[in-house]
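The structure follows.
Here the complex is missing a single protein chain, while all its other protein chains stay put.
A and B are the chain letters, set down in written order, and residue numbers restart from 1 in every chain.
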Amino acid sequence: MTETNRPDIQTAPQEPEASGPEASQAEASLWADAWRSLRTNPWFIISAVLLLILITMALFPQLFTNENPRECYLSRSRLEPSAEHWFGTDIQGCDYYARVIYGARNSVAIGVVVSIGVFIISLVLGLLAGYFRGWIDAVISRITDLIFALPFILGALVFLNVIESRGVTEVAGVLIVFMWPTMTRLMRGSVLSVVNVEYVTAARALGAGHLTIMRRHILPNSLGPVMAYTAILTGIVIGAEATLTYLGVGLQLPAISWGLQLSDAQRYITQLPHLTVFPLIAVGLTVFAFMSLGDAIRDAIDPKSKKR
Amino acid sequence: MSQAMAEAQRDPFADAEVVLEVEDLVKHFPIREGIVIKRRTGAVQAVDGVSFQLRKGETLGIVGESGCGKSTLAKLLMRLEEPDAGSIRFRGEDFLAMRGEELRRMRRKIQIIFQDPYTSLNPRMSVGDIIAEPFKLHPEAQPKQGIRNRVKELLDVVGLNPDHINRYPHQFSGGQRQRIGIARGLALNPDVIICDEPVSALDVSVQAQVMNLLEDLQEEFGLSYIFIAHDLSVVRHISDRVAVMYLGKLAELGLDEEIYGAPAHPYTQALLSAVPVPDPTMRHDRQEIVLQGDPPNPANPPSGCRFRTRCWKATEICAEKEPELIVRPGITQRAACHHAAQNEDVSAFES
Partner (left out) sequence: MTTTTHPAGTEQEGYDASAPLLEVDDLHVEFRTKAGVARAVNGLNFTLNAGETLAILGESGSGKSVTAQTIMGILDMPPGHIAGGEIRYRGKNLFDMPEEQRRRLRGVNISMIFQDALSALNPVLPVGFQIAEMFRVHRGFKRKQAREEAVKLMQKVGIPAAEKRVGDYPHQFSGGMRQRIMIAMAIALDPDVLIADEPTTALDVTVQAQVMRLLKELQTENNMGLILITHDLGVVADVADKIAVMYAGRVMEAADVFEIYAKPGHPYTKGLLESLPRIDAEGERLNAIPGLPPALTNIPPGCPFSPRCPYSTELCRTDRPELLPVAEGHVSACHYREEIYSGELKPREEAQA
């Protein structure tokens, strides 16, 4: 915890030595503190509820609808939203509510797979670059520079265009390739800010090896910003997947995804606005939920925000 | 205080075993320039030929202003930095030649206490885990009574409540955190503790508590301290012998009575004269030597004596010949000055 702002004010709990047995044995590690502050953050509650619904939707879409999204009858094509078909039906006559519900799975899958992939890559590379510096850092940093130099959308378009059949794996793979550098830089910076702190020096003075130091001292203290960013990144990825699919280089039919729905709907945007509106709301809420989760995590972990 | 009296001062540790012997220690940090290919264009001479001995149970104070190399010296003694030249002997064994397992075992014997109680403790570890870390890293030093009991004992030794073992550093004040750092330093029963500005971040009333604790621990466990600080009063209080450092070199080395009572090096004299004494009646009695300018750039120190550019005694010889740190005629301590002479006017003692 930095004491930069107002070293003249002590708000830390301080009892005299003789305070005797503890009044509260409540756990008080910084993680526990962060969790406590998360629980009381209304934005965290809102995003957590949304994400819970979303994840259930992705895992068990049957719970939300009895309709089969693939059972389409041209006879009921292009219906407006009604009591029977809440979100109306699309051109093929499929129930649009069921399509949107089932679309969650692919979006969430890509979001989670990409975030976890990027998180692991960044953790390892950022840790190595920040801890060892020198040539390892130079190599990793140059590669991140290289990827930064490529405009993401353009790069993804080119890559995905050459892949014939694109499923979740392919799209996720390409997204990982373009998204790891940002988080790796974040991790590297975070590691750099703790690598020369005295408790690390203290561990070295005790004869701790590199692995021990990284595991026990560097990792726990540099994880915060990366964790917050991972949640935000999941939102970004879900948005990016929808964008790429909309542009025609993401998932392909017959997959069900919000991007594909938006892509299809674009031709009918004036006549059948509901085809655009519902998947857009789904994407928007999902991205919003992940981003505010990220913000809430960042606020909970950042010791400076705790001063207030 | 007369010279005769200074001679009569006997070093109480003169016969004690030499624990640490440092000879001609050198550390230069290269300055590299260039964007792609880095060329070495110079070197910051952080530590340049420092020698001293530390004996059992003794406290050697090292004073100097910021940038004089005292913190680098601490890192070299801990082998957190590798020196460019010189030797460090621990109880006669060559510390610098040690590698791997041998080095790891030797680290138990030399420990360090840091300046900043806020950054020297891992905020994500409980106090119990912080103090237990030495035992985790040195399984061969496993305490008989079990790690947890030993940690509680250590907390008690440094004056903290052993029941607070599960608390985290942010729940303690600066002084208490410093005690936690001391407990960690004590865990492996070291012979030497290097204290790098251990009280300079603390408030006056708490500073005294920590200094008393350090003195008590020294007596109880027979520790030897290297006490690095910029506060001359603090060093005076705790040290048996004092070394004054200027621009990577020792300017003067002697018993604290010699250094504070009859300083012989002009730099020591200036340093002492500048320390404000907490007694307003002394205001006009002190003869203050005001040094001109700032210390020179350690990457490009002056020839000969490094202090000569700010020294009022400097003559030609000072630019030509580097003064050695030796006992000179008329003084009992070792001083690296061609014109060393005891100046009792700036003695810290009341006349």
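Rule of thumb we're sticking to: contacts are C-beta pairs under 8 Å (C-beta built on N, C-alpha and C of every residue); 3 or more make two chains touch, one makes a residue touch a chain.
All figures in this text were calculated on a predicted structure; none of them were measured in a lab.
Participant: Looking at B:G57, B:G175, B:P190 or B:G254, which makes contact with the chain not pictured?
Facilitator: Residue touching the absent chain, from the options given: B:G175.
Participant: Consider the whole complex, including the chain that is not shown, and state which of B:E81, B:D163, B:E215 or B:E322 touches that chain.
Facilitator: Within the whole complex, the residue contacting the unshown chain is B:E215.
Participant: Which one touches the absent chain: B:L217, B:L232 or B:M245?
Facilitator: Answering carefully, the residue with contact to the hidden chain is B:L232.
Participant: Quickly run down the residues of chain B that touch the omitted chain.
Facilitator: 65-66, 173-176, 203-209, 211-212, 215, 230, 232-234, 236-238, 256-257, 260, 270-272, 274-283, 288, 290-291, 293-294, 348-350
Simple rule for what comes next: only the chains that are shown with their structure count from here on.
Participant: Taking each chain's centre as its mean C-alpha position, how far apart are chain A and chain B in Å?
Facilitator: Spacing between the chain centres: roughly 49 Å.
Participant: Within their complex, state which residues of chain A touch chain B.
Facilitator: 1-3, 10, 12-14, 17, 19, 21-22, 25, 27-31, 197-199, 201-208, 212, 216-217, 220-221
Participant: What residues of chain B sit close enough to touch chain A in their complex?
Facilitator: 78, 80, 103-104, 107-108, 111-112, 114-116, 118-126, 133-134, 137-138, 159-161, 163-164, 166-168, 170-173, 181, 184, 188
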